[in-house]
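All protein chains but one are shown in place.
In order of appearance the chains are A, B and C, and numbering begins at 1 in each one.
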Amino acid sequence: MTHHISAMLNSHPQGVDAARKESLAECIAACFECSQACTACADACLGEKMVADLAACIRTDLDCADICAATGNILTRQTATNTAITRPVLEACRAACAVSADECEQHSDMHEHCRICAEACRRCEAACTALLSAPA
Amino acid sequence: MTHHISAMLNSHPQGVDAARKESLAECIAACFECSQACTACADACLGEKMVADLAACIRTDLDCADICAATGNILTRQTATNTAITRPVLEACRAACAVSADECEQHSDMHEHCRICAEACRRCEAACTALLSAPA
Amino acid sequence: MTHHISAMLNSHPQGVDAARKESLAECIAACFECSQACTACADACLGEKMVADLAACIRTDLDCADICAATGNILTRQTATNTAITRPVLEACRAACAVSADECEQHSDMHEHCRICAEACRRCEAACTALLSAPA
Partner (left out) sequence: MTHHISAMLNSHPQGVDAARKESLAECIAACFECSQACTACADACLGEKMVADLAACIRTDLDCADICAATGNILTRQTATNTAITRPVLEACRAACAVSADECEQHSDMHEHCRICAEACRRCEAACTALLSAPA
């Protein structure tokens, strides 16, 4: 997915700062992959016999899916970007990914979907951190 | 809409803290109303002859619509709420509403849709602030 | 919410067909109310001790919330509307609302959140039907 995202960034009429472009494309891809993984993990948890023990995992998955999708859309836009919006959004996304990863890691030994989802959350958490520290 | 939202909060099996319930219901309603207003304002700006002068307004409208919808969904959930997610999400939502309101207010005299949208953004900004300072 | 939605429709630079405006505003409001109700019902079901018996209800709630939110956004836009998109979207939304209402009605006696959610789904189903038969 990162290839397609980079191609779109390269085609933007106003250009995208070269120093940020790679970390931006990776963060956008990580957001959408994490959102999809969280939606899938919430649904897989819902299909488990022990679903009652996974309520907190489903809840954080759903929250993380919502904020990652919003962040992916906001980062995708490059016309008139305002860091007064993008910075707190990235911080909220990173926080949700960290909480969701913590939660899924508690069930990683028992549920493969939680293991995969935790990895996607950690990748997105790291991508948000990298983008927050990239040159403005 | 607040009436329906409150009815759903009242029906939650684990209950919702009475001290927060009113500010919570108002914030959820404000998030969805602001998201709808921003989507409508971006579209109305797109239909204006002077759309080229409204690019920044459309951009902030679209960002604000995305984060308000995500925040409205996240606040709607009451099972296993984690303030490590909800607080930064509320802060990001408040920030986006403030920026979008600032932007729309610059065009409020000329465009009724910007005037209405700015009001919805200010209401949502205030509702996020109120909920952030409500008793945990 | 319908009041705010109508005010935004009235401020659109290209105008909105008067014969459709009322059914349009009602359908947009019904979509967002149904989306919120389904998100809340899925979460309330998740908080029930008998959550394992409510898996299908949660699943249809989540699907209905997604399609209602998308439909609400698409109907909100009035610049260059293309009925080749809006009609099948309305049909999909109506179908999801009907399925979700059927599911929630099975639990309406036991769970107040399912009763309220079923009503929101039926209102949205009816609003989609009314808009599909409104003058183009």
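Note that a residue touches a chain if its C-beta (ideal position, glycine included) is under 8 Å from a C-beta of that chain, and two chains touch if they have at least 3 such contacts.
As the structure is a prediction and not an experimental result, all values here were calculated from the model.
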Contact residue for the chain not shown (choose from A:Ala44, A:Val99, A:Ala118 or A:Leu131): A:Ala44
Touch list for chain B against the chain that is not drawn: 43, 46-47, 49, 51-52, 55, 58-59, 62
Residues from chain A at the interface with the omitted partner, ascending: 1, 4-5, 7-14, 28-29, 32-33, 36-37, 39-41, 43-44, 46-49, 65, 69, 72-73, 76-79, 111-113, 116-117, 120
Residue numbers in chain C that touch the chain omitted from display: 55-56, 59-60, 62-64, 66-67, 69-70, 73-74, 77, 79-82, 84-85, 88-89, 91-92, 95-96, 98-99
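Assume only the chains that are shown with their structure count from here on.
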Same-residue or different-residue interface between chain A and chain C, half as cut-off: same
Centre-to-centre distance between chain C and chain B (centres being mean Cα positions), rounded to whole Å: 19
Distance from chain C to chain A - Cα centre to Cα centre, in angstrom: 27
Residue numbers of chain B (touch at least two other chains): 69, 73, 77, 79
